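Apart from one protein chain that is not included, each protein chain of the complex appears where it belongs.
Take a look at chain A:
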Amino acid sequence: MDYFIAPLRTSGRAPVVDDDNQKEIARLQNDLDVLRASTVIAKHEKRELKQITRNTEVVCREFKRSLEDKKSIFDTVSLELETLKGLLAKKQKEFDQCEKECHVLQEVVDSKLKEVQDFENQITTLRDKILVNHEKQHNLEELLDSKQYREWSVLIDEWNSAGGNSITKSMLVRNKVEGRLRFGEGVPDSLRGQIWQILTPVRTVISDIELLFKSENIKSHQLYYHLLESSSTSEKVIQKDIQRSFPNEEFRHRMLEKDRIRSLFNVLKAYSNLDPSFGYCQGMNFLVGFLLLYLNQEDTFWMLCTIMYHFKMVGLFQSGKMLPYFIHYFDEEMKANLPDLKRHFVEEGISSAMFLTEWLTCMFVYNLSRGTVARLWDLFFFGNGQQELFRIGLAILQCLESDLMKGNLEEILSLTKKKAKNIPCKELMGAARRIQLLPSTIAFLNSIESQWQTNDGQRKLIVRSKKEILS
């Protein structure tokens, strides 16, 4: 301080303007200028700094805002997460519940399956019972027949002792059968096979056929075994069908008895060798199966020949030969006997061929109960052959008419194929007996020729008419 005061005091006393002072002033002036300049610069810098501060503040604000946005997004997301967590927990709970329900359901399914198994067992038991009942019914029928059985046996014995070809004895049997048939009854089941043999010209058929093989030096009574032993091209086809020959449980049960399956094969094979150009046709398996319930295999074979040639069924099996005629005449019968039903069938697109093929070629074995078929065959063998098949066919339609009239295609086919066996035998046979066939149908059936010849055309069998045989 002293230093600065001293010069001032000196200048105050004697304001001498010397060089030194001048210099000092200039220097100070210069300093002042410098200071002024730096003030300007500082001011400028201050302005810039202010600007930067402002900018920074803006950035800061923006950053803050974006931070706030992010925070709010974060909040939303965490809220959502929370919700999802809740949902997940809920779903987990639901899943657990479902799993639990699943377990319960599985248990229910298991128990239902067990029930089904039980039902199946019950069905098997019931089926067995049915079979036992059938057997009982069968025995009962036999018992009922036993009274007449003795009478019949006497007749049959007499016929047999007369060499099996006595016309008078066979007439006695015929008369007795006629008496039964007239009252709508059949013949005793246990003697049925033998009675059929007496009613039909089976022996003539045998001798006619044996005659054809005379040149081959086959002893009589050996022909069946000769035919059986030769190999047959139809064997494979027959074998395939053997297990497919049971139209119902009772039939299966009976066929499994007494080696009948083997016999079924043998008879069909022997037949295919008798008529190699024909061989085997599906449907015959049902005919032979039914015959085997009443006859041994050799007798069955000859009875089959009788059905085919004497009763002219062979034409039904030959491809496209007789069936269309049968269908035509059956249609005519329907128009005459059941006109409304025929019209309904046409409207529903039903052709008689759809059920008649099965009915005729299997002679109803496929579609009626054993007892009913047996009664039908009694009539068939008694002599009217195919006329009886026509009558029973029309009778089935008549008995089912009210249901058939209501049915569509599907229901009609089911009725004709599966429900026919539910018609009580008596009702059906009664209806059949009352049916009058048209003369044209009878004329047609009588006119069918039944011819048979071997491949080479060497052997030819023309079955004689019934009149010729009986006279």
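FYI, a residue touches a chain if its C-beta (ideal position, glycine included) is under 8 Å from a C-beta of that chain, and two chains touch if they have at least 3 such contacts; residues count from 1.
As a convention for this text, contacts and distances are computed from a predicted model.
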**Item:** Name under which UniProt lists the unshown chain, selected from "Geranylgeranyl transferase type-2 subunit beta", "Rab5/RabF-family small GTPase", "Translin" or "Protein MULTIPLE CHLOROPLAST DIVISION SITE 1"
**Value:** "Rab5/RabF-family small GTPase"
**Message:** From the list A:Ile218, A:Ala336 or A:Ala353, pick the residue that touches the absent chain.
**Reply:** A:Ala353
**Asked** Of A:Lys46, A:Lys112 or A:Lys240, which one is in contact with the hidden chain?
**Response** A:Lys240
**Prompt:** Taking the entire complex into account, which one of A:Ile167, A:Leu409 or A:Ala443 touches the absent chain?
**Reply:** A:Leu409
**Contact footprint on chain A, counting only the chain that is left out** = 237, 240-241, 243-247, 281-283, 285-286, 317-325, 327-328, 331, 346, 348-349, 351-358, 361-362, 366, 409-410, 413, 417
